[in-house]
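Okay, so here's the structure we're looking at.
Yeah, one chain of the complex is gone here, protein chain that is, but the others are all in their spots.
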Amino acid sequence: MAQNTELTRRSLMALSALGIVASARNAVAADGQLTWGVHVSLAPTWFDPAETPGIITPFMLMYALHDAMVKPMPGNGAEPCLAEKFKAAADGLSYEFTVRAGAKFHNGDPVTAEDVKFSFERYRGTSAQMMKERVAKVEAPDDRTVRFVLKEPWPDFITFYSSATGAGWIVPKKYVEKVGEDGFKKAPIGAGPYRFVSFTPGVSLVLEAFDDYWRKKPTVKRLLLKVIPEEATRLAALKRGEVDIAYSIRGELAEELRATPGLTLKSVVLQAPFWIYFADQWDEKSPWHDQRVREATRYAIDYKAISDALTLGFSPITNSMIPNGFEFYWQPPPATYNPEKAKKLLAEAGHGKGFDAGDYYCDSSYANVAEAVINYLQEAGIRVKLRPLERAAFYSGYSQKKLKNLIQGASGAFGNAATRLAAFVVKDGAYCYGNYPDIDELYAKQESELDVAKRTEILHRIQQMVHEKSMYAPIWQLAFLNGVGKRVGESGFGLVKGNAYSAPYEDVTIKK
Amino acid sequence: MKQYITRRVGYSLLSLFLLSLTIFLFVRVTGDPTTLLLEPGASEEDIVNMRHQFGLDQPLWVQYGLFVKSFLTGDFGNSFYYRSPVVDLYFERLPNSLLLASVAMVLSLLIGIPSGVLAAVRVGGFWDSAGKVFTLLGLSLPSFFIGLVLILFFTVYLGWLPSSGAGTAAHLIMPAFTLGWYFAAAHMRLTRSSMLEVLGSEYVKLARLKGLPEAMVIGKHAFKNALIPVITLAGINLVVMINVAVVVETVFAWPGIGRLLYEGISFRDFPVVQAVVVIGGSMIIVVNLLVDILYALIDPRIRLES
Partner (left out) sequence: MAVTSPTVTPPTVASRASFKWLEGFPTIPVLILLTIAFVALFAELLAPYDPQVGTLSLRYRPPFWQTGGSMAHLLGTDHVGRDELSRLIFGARVSMIVGITAVMVAGTIGTVLGILSGYLGGWVDQVIMRIADAWLALPALTFAIFLAAIVGPSEFNIVIILGAVYWTRYARVIRGEVLSLKQREFVRLAVVAGCPKHVIMWRHILPNVINSAVVLGTLMLGVVIVTEAALSFLGVGVPPPKPAWGLMMSDGKQGLMVGHWWLTVLPGLCIMLMVLSANLLGDWLRVKLDPQLRQL
């Protein structure tokens, strides 16, 4: 035996001398690997924090490859990470961060104030322009101090810097300048717990533990992310042990998953509400102009039963079209399922025998939700025709105001209650088919309101009006269901609030 | 002859132009990539930036000009979604597609040819019907169903084969079978009728008259000759397979061209869709052109005809 080991060690040395050390090391740490079955195609833009678009998917990779000055962590929405600490000046006009001592990039370079400044200036993703307009300058007086000077007080600065954008995620200045933009996407280097090994677009991504990560040494040696678009296939792969964690398993597959010994179902509630939008409510000739008809619709649908059927009851019925985790969120009274009341309201509105309510548009990937909803509408006498559109066509049609009657929409965009209202409620919003002057007036007022308490009050009032006018029939806030295999100790699901994926990766473990 | 070829090449270029224009307009008419790469409700500023980044804020004819230019230089631009050169993406996937298609083709011939021969030799008999029904089954069930049943049986129940992905021979079995079975019917039909025709021909009759054993007649004389049209069809179907594989590639997460195209369409990744369609189209058009020219060389009447 001893001889054998010796031999192996010797051949290992020979291999490393030949420069094949990487594959040899992989063989040694083979059991230290976890594999994910991912539902979307991974894109290299997600390797680069500067490109962060307004969707949550890139954070699946950013929590592994990169680290931020301040980012949402377990139990804290804005925890200092690459920053040891930060503080706001008393006048609210500047924020000073101290870079963590000993934090390193994957190539061994220390993280410096210069990198922080560079990353902010390089950032061009979502809300980039807005942030740069509000920040007068970024100063780096020494290697470990960064000061953001604002043009005027901006209470949301930390929210945007830490979680709503990718501006606070740090990339190595020297390396980026050396390899260029394309080079960086091909071989990204960050300060996160895992470093990049290889990537095949649309197929798989391999990451390896970065032992010098400041927070802790990651416990799992290798992460493999495999793209498997078909849900049933992902579950099959999980069952056979080909993957350890499978993202997005819904409906009956989720039930099966829950019933399978050794597999665990993990749900994460996304900041993505679904709703029905009454696009014709401003058209006096439409039945939807009548508020009673819209209210009837809200009473006619058993949201809880739909959540039970499609997401095993994990999608909360918030009765709002604003995500409940957002700043300035107002909680409406709970939704009630009351088919009698719905029928009564319809009768009062002159539709006692039901009526033809036109079309019901939806993104075809959520046709299952729509099908359940229109089943209830049908029962109440609201006869609609389902028009599932393929995703691109749906969102183009929605924003170009080409759809009509009923629209089943959803959004997982970052921001706060005010930004959501701007897009979906207020005059000229990208997805608004009409508007109410009283709401617009209030909205304009809050825009110039500096007092947070007063602003909150106005925004609450607007949300209440949206609710009372039945502008929308909110369906639910989508729960993202995932499967976890038996080899996994800590899957990382739900540790970081608002993050749909496994995070932080350094906390993920393999069962002993 | 020279004139014929020139004209024929001209027509091919016309086809290519039509194709490129169609696909160019199609992708643009049917949706806006920015609404997909950004969440609905994203700020106006982000949308404008992204449109500018992708060059979508330029007039259509400028965009088309750039597309043609990129095609001629063999560049094809960068994918909106992957942000990497489309050419790289394409040629990374192409070997997978070719591998899947060729193995599927071999399987389909392995199913189609023997059952076709059997059917022809036993016209109206049990083997004729059995072969027909078996090959037609592959044609009559949607491939996602066949694929999922295979996964259920071989991955979940038996645990023998990996559910998805590429890499080893084991990964290839299920997708190749699913795809190959679909095409088996066509090959079976052609083998059968082509065999029947050859069996009825003079020289087979002659071989029989000479008293050669039946197996020899069928195996050596008839089969060889009956195979020619089948191989021709198989060649054409190989190209078709690369294009039809979308569903199979999705079910088995096979990283081929079909899925690249399908995802390209889903995300309105204009450069990807344009490149895949135009490259694939060029191949088909070139093959057609070569076939036409070959025919014209063989049979001068065709030349005079047109």
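Order of writing sets the chain letters: A and B. Residues in each chain are counted from 1.
Everything below uses one rule, namely that contacts are C-beta pairs under 8 Å (C-beta built on N, C-alpha and C of every residue); 3 or more make two chains touch, one makes a residue touch a chain.
It should be emphasised that the depicted structure is a prediction, and the values quoted were computed from it without experimental measurement.
Asks: Out of B:A104, B:V117 or B:I265, which is the one that touches the chain we can't see?
Replies: For the chain that is not drawn, the touching residue is B:I265.
Asks: Of the residues listed, B:L199, B:V247 or B:A275, which one is in contact with the missing chain?
Replies: With B:L199, B:V247 or B:A275 as choices, the missing chain is touched by B:V247.
Asks: Please pick, from B:I5, B:V156, B:L212 or B:I293, the residue that touches the omitted chain in the full complex.
Replies: With B:I5, B:V156, B:L212 or B:I293 as choices, the missing chain is touched by B:V156.
Asks: Using the touch rule from the top, list residues of chain A that touch the missing partner.
Replies: Output for chain A: 231-232, 235-236, 251-253, 255-256, 302, 305-306, 309, 364-365, 367-368, 370-372, 374-376, 378-379, 385-390, 392-393.
Asks: Touching the absent chain: which residues on chain B qualify?
Replies: Contacting residues on chain B, toward the hidden partner: 11-12, 14-16, 18-19, 22-23, 26-27, 29-31, 124, 132-133, 136-137, 139-145, 148-149, 152, 156, 185-186, 189-190, 193-194, 197, 229, 233, 243-244, 246-247, 250, 258, 261-262, 265, 277, 280-282, 284-285, 288, 305-306.
We take it that only the chains that are shown with their structure count from here on.
Asks: Report the inter-chain centroid distance for chain A and chain B in whole angstrom, where each centroid is the mean of the CA atoms.
Replies: 37
Asks: Would you mind writing out the residues of chain B in touch with chain A in their complex?
Replies: The touching residues are 30-33, 35-47, 49-50, 81-84, 89, 92-93, 148, 151-152, 155-156, 159, 162-166, 250-253, 255, 259-260, 263, 265-268.
Asks: In the complex, go through chain A and note every residue touching chain B.
Replies: 41, 43-45, 51, 53-55, 124-130, 185-186, 200-204, 226-230, 232-233, 236-237, 239-240, 242, 390-393, 395-396, 398-399, 409-415, 419-420, 423-424, 430-431
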